[in-house]
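Missing here: one protein chain of the complex. Every other protein chain is in place.
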Amino acid sequence: MSGDLVNLANQLLKQQTFSVLLDAEVVHAEIGKIAIALPQRQDFLQNHGFIHGGVLSYLADNAMTFAGGSIFGPDVLTVEYKINYLRPATESRLVATAEVIQSGKNLAICQCKITSSEGSDDVLLAIAQGTIMKTQ
Amino acid sequence: MSGDLVNLANQLLKQQTFSVLLDAEVVHAEIGKIAIALPQRQDFLQNHGFIHGGVLSYLADNAMTFAGGSIFGPDVLTVEYKINYLRPATESRLVATAEVIQSGKNLAICQCKITSSEGSDDVLLAIAQGTIMKTQ
Amino acid sequence: MSGDLVNLANQLLKQQTFSVLLDAEVVHAEIGKIAIALPQRQDFLQNHGFIHGGVLSYLADNAMTFAGGSIFGPDVLTVEYKINYLRPATESRLVATAEVIQSGKNLAICQCKITSSEGSDDVLLAIAQGTIMKTQ
Partner (left out) sequence: MSGDLVNLANQLLKQQTFSVLLDAEVVHAEIGKIAIALPQRQDFLQNHGFIHGGVLSYLADNAMTFAGGSIFGPDVLTVEYKINYLRPATESRLVATAEVIQSGKNLAICQCKITSSEGSDDVLLAIAQGTIMKTQ
């Protein structure tokens, strides 16, 4: 069941040319909670050799949109969000996990955590909070 | 002079592998104000055919970081930012213009506007506000 | 005309018991742009003797809500906002000026500046950005 949702979400993700460019993959999906991963890549960096904030932002935005979509269906868009970067991260696989904290008729308020896998431990890289809207 | 700053900023941008992946280019640079552009590309879209929010987020993040760097030098990082998406945008060239609203010893507070060029008019797509920190 | 809008907005403000507690006053009103002022008071401070962030937050929240209401009518609420404090402020009269940057069917995206009057100059204390929703 959860596997079906993962497949469904990945089909949607494959329709996003930007997500295909970045090799994103939905790795967890349940109603109200979605996780999206990015592989380790050398072209995700900024000038100090750390993962670019834009990569983390993409992940936060997309994971929260999909979390909203797990409740409202695919016709959703991100109204806004805010992200705090907690520490620089060197090249590694990334996972953004977004949860719907509260949803009403048209809006879902979400929070998101982004972690990297360094050795055996997950390291928290960024936290985000945002608003998803049902468009139809 | 401003041209020199543009060159300098573009050299820095070229050291960001993620910015190279996205074909970003600094198109304006003065102390406290930077504009970064992205070309029209088919692999910048989400599943409804609009430009992906992650693309706009990348631009806002990077333009504000460079605006902070125009004051503090290259050793800066983005502490946090917030973005509101104003309307969906179809494929087009994008420009993010970020300005430092206030800077102190270590922090610069910035605002950013992202526009697309559709026909002869600029269309405002997103606004952002964030905090850049000097790290050294 | 603008004076009528100011009166109308102040009547609404007087129905907010919290705004009455703080002596807030609408000082400018046009469609899409509202300014709300607070008088200088000794009970608006934090423990270092500066104006409390909560006072500035109240002003930003309310000015943006009223700016949204100037377009949508009184049945609006604040979905969310973000505020950056730019510098500490000692006791002084405060003015928050909020503008609608973009409005659609149900949502208005606003920005807000808060200034204090110190001597002859206005000093920028905080900037905010947020989302107002029409509820009916």
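A, B and C label the chains in the order they appear, each numbered from 1.
Everything that follows uses one rule, which is that a contact is a pair of C-beta atoms (placed from the backbone, for glycine too) under 8 Å apart; a residue touches a chain by one contact, two chains touch by 3 or more.
Predicted, not measured: the structure shown is a model, and the values here were computed from it.
In the full complex, the hidden chain is touched by chain B at residues 79-80, 82, 106-107, 109, 131, 133. Mapped onto chain A, the interface with the missing chain covers residues 82, 84, 86-87, 101-102, 104, 109, 111, 124, 127-129, 131.
Counting the whole complex, the residues of chain C in touch with the unshown chain are 12-13, 15-22, 42-48, 52-55, 57-59, 61-62, 65, 74, 77-85, 88.
FYI, only the chains that are shown with their structure count from here on.
Shown here, the protein chains touch in all possible pairs. Comparing mean CA positions across the assembly, the chain most remote from chain C is A. Centre-to-centre separation of chain B and chain C, using mean CA positions: 28 Å. Note on chain placement: the centre of chain A and the centre of chain C lie 33 Å apart, centres being C-alpha means. Mean C-alpha positions place chain A and chain B at a centre distance of 21 Å. Chain B has residues 82, 84 in contact with two or more other chains.
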